[in-house]
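What you see is the complex with one protein chain gone and the rest in place.
As written, the chain order gives the labels A, B and C, with residue 1 at the start of each chain.
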Amino acid sequence: MALREPSLGPCFGIKGGAAGGGYAQVLPMEKINLHFTGDFHAVTSAHNTISALLDNYIYQHRKDGFSLREIFWKRVLDVNDRALRNVVTGLRGDGVVSETGFDITPASELMAILCLATSEEDLQRRIENIVLGITADGKLFKVKDLGVAGAITVLMRDALMPNLVQTTENTPAFIHGGPFANIAHGCSSVLATKMAMTFSDYVVTEAGFGADLGAEKFFDIKCRKTGLQPRLVVIVATTQGLKMHGGVALEHIKEPNAKGLTEGLKNLNRHIRNMQGFGQPVVVTLNRHDTDVEEEIDIVRKNCEDLGVGFAVNDAFLRGGEGAVELAQIVADTIERQRPLPIRFTYKEADQLEDKIEKVCKGIYGASAVEYSKTAKKKLEALRATFTDEDGVIAHYPVCIAKTQFSFSADSSLYGSPEGFTIRIRDVILNCGSEMIVAIAGDMLRMPGLPKSPQAERITIVNGEIEGLS
Amino acid sequence: MALREPSLGPCFGIKGGAAGGGYAQVLPMEKINLHFTGDFHAVTSAHNTISALLDNYIYQHRKDGFSLREIFWKRVLDVNDRALRNVVTGLRGDGVVSETGFDITPASELMAILCLATSEEDLQRRIENIVLGITADGKLFKVKDLGVAGAITVLMRDALMPNLVQTTENTPAFIHGGPFANIAHGCSSVLATKMAMTFSDYVVTEAGFGADLGAEKFFDIKCRKTGLQPRLVVIVATTQGLKMHGGVALEHIKEPNAKGLTEGLKNLNRHIRNMQGFGQPVVVTLNRHDTDVEEEIDIVRKNCEDLGVGFAVNDAFLRGGEGAVELAQIVADTIERQRPLPIRFTYKEADQLEDKIEKVCKGIYGASAVEYSKTAKKKLEALRATFTDEDGVIAHYPVCIAKTQFSFSADSSLYGSPEGFTIRIRDVILNCGSEMIVAIAGDMLRMPGLPKSPQAERITIVNGEIEGLS
Amino acid sequence: MALREPSLGPCFGIKGGAAGGGYAQVLPMEKINLHFTGDFHAVTSAHNTISALLDNYIYQHRKDGFSLREIFWKRVLDVNDRALRNVVTGLRGDGVVSETGFDITPASELMAILCLATSEEDLQRRIENIVLGITADGKLFKVKDLGVAGAITVLMRDALMPNLVQTTENTPAFIHGGPFANIAHGCSSVLATKMAMTFSDYVVTEAGFGADLGAEKFFDIKCRKTGLQPRLVVIVATTQGLKMHGGVALEHIKEPNAKGLTEGLKNLNRHIRNMQGFGQPVVVTLNRHDTDVEEEIDIVRKNCEDLGVGFAVNDAFLRGGEGAVELAQIVADTIERQRPLPIRFTYKEADQLEDKIEKVCKGIYGASAVEYSKTAKKKLEALRATFTDEDGVIAHYPVCIAKTQFSFSADSSLYGSPEGFTIRIRDVILNCGSEMIVAIAGDMLRMPGLPKSPQAERITIVNGEIEGLS
Partner (left out) sequence: MALREPSLGPCFGIKGGAAGGGYAQVLPMEKINLHFTGDFHAVTSAHNTISALLDNYIYQHRKDGFSLREIFWKRVLDVNDRALRNVVTGLRGDGVVSETGFDITPASELMAILCLATSEEDLQRRIENIVLGITADGKLFKVKDLGVAGAITVLMRDALMPNLVQTTENTPAFIHGGPFANIAHGCSSVLATKMAMTFSDYVVTEAGFGADLGAEKFFDIKCRKTGLQPRLVVIVATTQGLKMHGGVALEHIKEPNAKGLTEGLKNLNRHIRNMQGFGQPVVVTLNRHDTDVEEEIDIVRKNCEDLGVGFAVNDAFLRGGEGAVELAQIVADTIERQRPLPIRFTYKEADQLEDKIEKVCKGIYGASAVEYSKTAKKKLEALRATFTDEDGVIAHYPVCIAKTQFSFSADSSLYGSPEGFTIRIRDVILNCGSEMIVAIAGDMLRMPGLPKSPQAERITIVNGEIEGLS
């Protein structure tokens, strides 16, 4: 996404502290991939502190007759640990026995809150509103009811500050927040985006994991809720990815295969149509790899010309900033040539929840039907019956669908441009802090597992340099 | 503990990174109490990454016939969460079902390793040696067998660097590592201590949570294993603490009560005898509070004079460094007056494990007997049978007893100078990374719980300042 | 089902013992509904003894390197207890931690074995063949491998003997075995059927819970495997049931409603077509209730005449045996009029497993598609890959589908004659003792739960008579 805004009022201070945020050094790649500035740790700590306070509250007040009929709040860890997906806690009389589980930290509602909060006060307000469960008499039980939102805000305070880093060519960039778009809303923090817009003429932000996931949520959640007005969408493609979507086997995608690539354009073109559907100009760029052949690049270029969509090869990986000049020029020209176009959202705030889900599934993913598990149905009904009358606010929440990034469908093996499939919504989660309804599609898990040979086996320190980190 | 060493060879570089360690700013109290430089987060991440890799290994290799007969490695979180003490993981077919639990991060073996490692290579060597469980055919299964020690070292790398801070009077201090002495070995890092000794004439280090816990482990573990030679022990007391140990009710310990204070001297004097037992000079200091009366201070002074032990009031809380000058003078004079005295350890490396435990329990705590739970007995037997012949190394490990800090005994309500009690060893844990045998005494838990009204309820941000953090 | 066979060779002895089977007293209804002759208790004991022996074997042999990669065998209780559906056993070091559960006793494979065994030797052979799990190296682990089939046979020995009771008009009847047709194969014991055929000219046997469930399994499993040759099928209907299937609300089904009843005939007629599909003559009988009106009975009669199917009202509930004479006459006449017709099975023994399931789902239930859960798919694949080469026997097993009795579909709320639905197979279980493959359709549970106001609240003893038992 490229945004441009001449001024944004008061500038946010740059964080001078050490932990839970940090600034300004040329942070090497390994720092970013390891602990970075500790923001993920802060979210993990804050999330699990709420968990401990909640369990403690139930344990300490059960003799006063307090109990929760249902508990929604789980725990998080920033580790891929399948054994933590489903756990029983509180055994041997220590606490109250519960069947619960761990999500990965990027799936924490606090991570979404970090990315959507517009100030420290807004952070605390959202933390107070987090729904933890349902009381015996059917009321929402929130962090506010625990009386600890201040303490949790304190734990998150430094993490709220955007992290300013620079590229190897000394271009400034913010890295802030990590709600992956397959399991969460997929956009970096509002504060970082707005801060960048204060300092620059053009701001590029990523909304990743497939435009069906990241870009949809960027428009329908982040822009809708903050009033951000993008000027243009850049869709990034590779010849290899296109061939994969065109049915070429993975071990052959580096070989020339014009037929396969042409077949794969169906996938790209659906993304183009989707983005145009939001009412925005679209530019396609092809990340060049050394195995790319001109003939295939021309096929993609021709395809874009036929659709009336801008196109440029991006050679930044091989040639640095120099390699992206053509792309930058097309982007700037397109933006300057026209006035901002209003976003056409996928659904209206006033739509019924099921309608919102259906409009995304059919309109963006291309599903022909949506079905709901028993659990999801029950949750939807409860949402409607009990919770929507809270000032009518909940009814207006956008939906955030967790879905595999490997396919338009919920089946990660369906490459290309699948049609006629059904999306099965397995679970529905009410997030009153991040102010959205999360719907889990298909087998999507919010806590990944490790492969038989995990990357950790290949990480070593050789002569003081870390190797194997990717 | 006060140490002095003219030179220590090559100076360790000061850490320039941000997360997982940090340097040099005047870190406000709240940073230290919150995320600080992220060392605890790094230990938590590294520990749970091992857990995930271990569970994944078992899960992925069970079809190859691999299984562990017993699993020792648990998980950790730096949150007081009693519901995590005993959990079942791996439910619903995600992983292998296990009954396990979480300890608090300071109880992690990695925390002890962080504090005992003398270099990055030593860190990695110790991580490799961590015992995770016992294979079906009775062998120790270690991190080395997972093949991931490099990756874990990378996660801990920044955390290994000592954190240099300064007092409000700009005196430099290192804060590094947190293996609380009631649940672990209680000493800050060897690297920080040695670095401090390189830069200063005198180094003061804390070995806290009662001299029966911290100081015993400082001598028998940290000094024994690193060759550190302390010059003097300062025992810190307060009139309120002495009155508490003298049987005065908590609500009255701020009132003058010469009789109660005199009775409480039995507790102090046992600590003095214990420290003298290590062969070191002892100085007693009294931290002055504003409710202290001279008469009571004189009783303590007189008691120390009668025992031939140095004494000084420490008024640093009220008057800053100025208030500690008398104490500092006595300490410096005593050190300069005499040559280093060799440490008399509580037990020999070659002693049988039960003898080591008994010598600490009887010689330091004053117990009249030691008994073992069924579990502890079985573990001790297994240790002897299976594991001691690994180069004979394990047999020489020191013991690290986890015990309440509130009493010489394992019963936290037994104040004063209890005698004739039995210490019950509930569990025994083999730590081949930190190279010690941990014995759990009494009801000591390695994961605390929260009180009915937790401190979190009182933490708020008022005009940008955090209040309620203590 | 009505069977006739002039002689059956050697007569089975009548059981003279007391528990685990009993004979010949006029057993009052309450005995049958309570402990009866203890056969269910014997199955429960035998089943759970295998469970205990299996867990003990794993526990005792784990130090020898023994482990099971997967465990299929659960526990049973003859109590409706939803909390036992999913449990974790072996906690606190007592045994090996497992995630498992309890089924209701009628779903035990031992119950099916009891009903299919043709002799004590056959009983023991089948018990030996029960599959308990998969070893680490991918072999089936059976009761035979535990070496305890003899002991289990001893526990089941008395229960194997059919229970002879009599009606209030002193007609003899056997009540033996209870594998409910919604969760198991739904037919009473082969031994009882054959014994009855030895003593009588005509034998009537029930294959209940809807002809789509009970009768299908009677033909495709019981008759196929034992060579039984039925002579005629009686389908039992009620005007109330027909009206329910015709869309009439439950609170109005006792009121006359010709339109609703006519609509409901679609359900009956599908059953008639299904039974005719097995190649057998069909007679329909209507169990008369006191609220029935002649006009509605005539509609059913007319419907049957139009289809060329025999019809009689059964008034036995109101008038005893006398009330069933017309029905008996039609049945006898039809049988005597024609020679036995060979059974046309729904599928062939040699069909692929998925084909067998599909033929039942489409051919009998009327489904338009069958889909499989991830678990079911994996199990089917494992069955094909690993287990079918065991003498080629497993490949020839019939399928036994667990499905709701309330609908032709797997959705218990779809009354009438639903079409175009998909059957989802959730799980697949290999039963090498009862020699069948059990497939679980939809949400079907093999352990029921109790309603908010369970019947137990209404059972009392009044003047020595039990009231409220139904």
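One rule holds in what follows: a residue touches a chain if its C-beta (ideal position, glycine included) is under 8 Å from a C-beta of that chain, and two chains touch if they have at least 3 such contacts.
It should be emphasised that the depicted structure is a prediction, and the values quoted were computed from it without experimental measurement.
Interface note: of C:Q60, C:T168, C:Q338 or C:S368, the residue touching the hidden chain in the full complex is C:Q60. The missing chain, though absent from the display, is touched by one residue of B:V88, B:M111, B:V370 or B:I423; that residue is B:V88.
Checked against the full complex, the one of A:R62, A:R273 or A:K452 touching the unshown chain is A:R62. Considering the full assembly, C:Q124 is the residue among C:S108, C:Q124 or C:S417 that touches the omitted chain.
Remark: the residues of chain C touching the chain excluded from display are 16-20, 22-23, 25, 27, 30-31, 34-38, 41-42, 44-45, 48-49, 51-53, 55-56, 59-61, 77-92, 94-96, 98-99, 120, 124, 146-148, 150-155, 157-158, 449-452, 454-457, 459-461, 466, 468-469. Taking the whole complex into account, chain A touches the unshown chain at residues 62-65, 67, 69, 88, 90-93, 97-99, 136-138, 375.
Remark: the residues of chain B touching the chain excluded from display are 88, 91-92, 374, 443.
Note that in this section only the chains that are shown with their structure count from here on.
The mean-CA centres of chain B and chain C are about 64 angstrom from one another, to the nearest whole unit.
Mean C-alpha position of chain A lies 50 Å from that of chain C. Inter-chain centre distance (chain A to chain B, centres taken as mean C-alpha positions): 41 Å. In chain A, the residues touching two or more other chains are 88, 91-92.
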